[in-house]
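The complex is shown incomplete by one protein chain, all other protein chains being positioned as in the whole.
Each chain carries a letter (A and B) given by its place in the written order, and its residues are counted from 1.
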Amino acid sequence: MVKRSEKATKMRKLIRAIWIFNWFNSCGFAELVPLVGSRWDMERFGMIIVGTPRHADVLFIAGYQTLKSIKRAKRVYEQMAEPKVVIALGSCTMSGGMYWDSYNTVKRLKDYLPITMYIPGCPPRPEAVFEACEKIFQHVKELE
Amino acid sequence: MIEEIKPESVESAYDLYFGPAHPGSGNFGVKLKVDGERILLARADPGYLHRGFEKLMEYRSPIQNAVLSDRLCVLESLNWNLIHAEAVDALMGIDIPERAKYIRVIMAELSRIQSHIIWYGVLSKGIGFDTGFKMAFGYRDYILDLFELITGGRVYPAGYICPGGVRRDFPKNSTDKILKVLNKMDKMIGLAKIENPTLKARTKDVGILKKKDALRLGATGPVLRASGMKTDVRRDDPYSIYDRFDFTIPVRQEGDSYARYLIGIMEMIESKKIIEQALKELPEGEIIDQSLKKLKISGKIPKGEVYVRNEISRGEAAIYMVSNGMGTPYRAKIRGPDFLHMIPVLEHLLKGTQIADVPAVYWSLNICPADMDR
Partner (left out) sequence: MVSKESGLVDEIKSNFNISGRAQREQRIFISIRTQDLIEISKWIKKHGYIHLSAISVTDWLEEGLYEIAYHAWSYKDKILITIKTQINRNNPKIKSVSTIWHENAQIHERENHELFGIEFEGNNDLEPLFLEDWSGPPPFKKDFDWRVYVRSEFYTKENERELAYYD
């Protein structure tokens, strides 16, 4: 019998299929909404989009954040219940990207929220998002 | 002018915030003052996507701006690419080769069809018709595959329409592939044209915009055409080679959400006609002007000013570019159609409607918050 921490046991039982709360800023909208559509159907993997942060496991931050919208994203993150995971999508979200010299965008997202996974790209393809979700399952299996 | 309603006069009024974390609102917030089910006052709350785009363009040369300009609104990136390239071409006094002119029109019209498909999809999802949403995003992927074949990117074409022409030529057999995709679009338009009683009941007589209000509030594009005014920038103020093609301008008189939805469907048919005519007449030749063939970052823009207007899928877009002889534009003012549609027109339309009708009004205006905030 392998001895695991309490958090690891909880996560193995609860995260079998990911329920997403979407925080799609501009570019995220064009590449993540097709994931719900009929070509890259994400419901066959058990992932659905929920309307309230209380039901969600994962917060998808897709697209560049400004100082006004990161405050709302932080409040949404605080309202989610444990265990929770944050995924950052796109290069403008992680490091400023193409808007590195703008006065109003957020340059280092990890100063505001604890991020588990980064998906680079401008914007990343839908296959990249699926690979990221698979890595999350792998990460949860190896938690101790 | 915005009227103030004193809260003491309506005792049961309360505030409701339809904000950015709501799944049905996009990246935009509206503050509502509500009495029971009826909205008394609406106040728009923009600014969640503001990056100061116009000043970012002042630090970059025209070739770098061509790559930046497709991120103005992600849902129709090739149309914004086109208007920026036209502004720089007009300032530099370049006349681009004939083949490049036809390729630009074909790509811009494909992007317009793709944007109208998104409009149909999110309008259906907002009022509860989920089949329309799944169908729309399924058919849109055929066009995105075409974009990937020709320009290299599904959503952002990396400055494909650049000052001087276009970046690279069509690959072999693209004409056949484009015609096959247009046949599939025929099927989708046929399915969308079926008179659906659900859609009709939820959007008929909702959000009526009269013609004199639309002209006073600054509406343009499909919103104005659904209220009875026959106008289109491609016909009245022709740019590129639109005066060589034969297409009609759909107009309706009622001004409600159902009329706006029908105009979207009819415009897709007209765009298809334009692409077919352009493909028949496509000549051979060069695709980029000789002086800009080797993409230089350090060229200088001659002194002058120019105001370019285009018809993008949401309405009238314009760029006012001023140059004082240096390598970067001195001022580039961008006028987007959504700046007027989302603040004055939306506040006017939401007054007096019920809360349950808000998605039908909101999504029928075909909004894109990125081009309002810039």
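Operating definition for what follows: a residue touches a chain if its C-beta (ideal position, glycine included) is under 8 Å from a C-beta of that chain, and two chains touch if they have at least 3 such contacts.
These numbers come from a predicted model, not from an experiment.
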| item | value |
| --- | --- |
| Sole contact to the chain not displayed, among B:Glu76, B:Asp89 or B:Asp373 | B:Asp373 |
| Among B:Leu82, B:Ile343 or B:Val361, the residue in touch with the chain that has been omitted | B:Ile343 |
| On chain A, residues whose C-beta touches the chain left out of the figure | 67-68, 95-96, 100-104, 107-108 |
| Residues of chain B in contact with the chain not shown | 1-2, 46-47, 50, 52, 54-55, 59, 215-218, 220, 229, 231, 236-237, 305, 307, 309, 316, 318, 320, 322, 330-331, 333, 335, 339-340, 343-344, 348, 373 |
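Keep this in mind: only the chains that are shown with their structure count from here on.
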| item | value |
| --- | --- |
| Gap in Å, rounded to a whole number, between the CA centres of chain B and chain A | 28 |
| In the complex, chain A residues that touch chain B | 22-27, 29-31, 33-34, 36-39, 49, 51, 53, 64, 66, 68-69, 72, 76, 98-99, 101-105, 122-123, 125 |
| Residue ranges of chain B touching chain A (in the complex, touch as defined) | 19-21, 23, 26-27, 47-52, 56, 59, 68, 71, 73-75, 133-138, 140-141, 154-156, 369-370 |
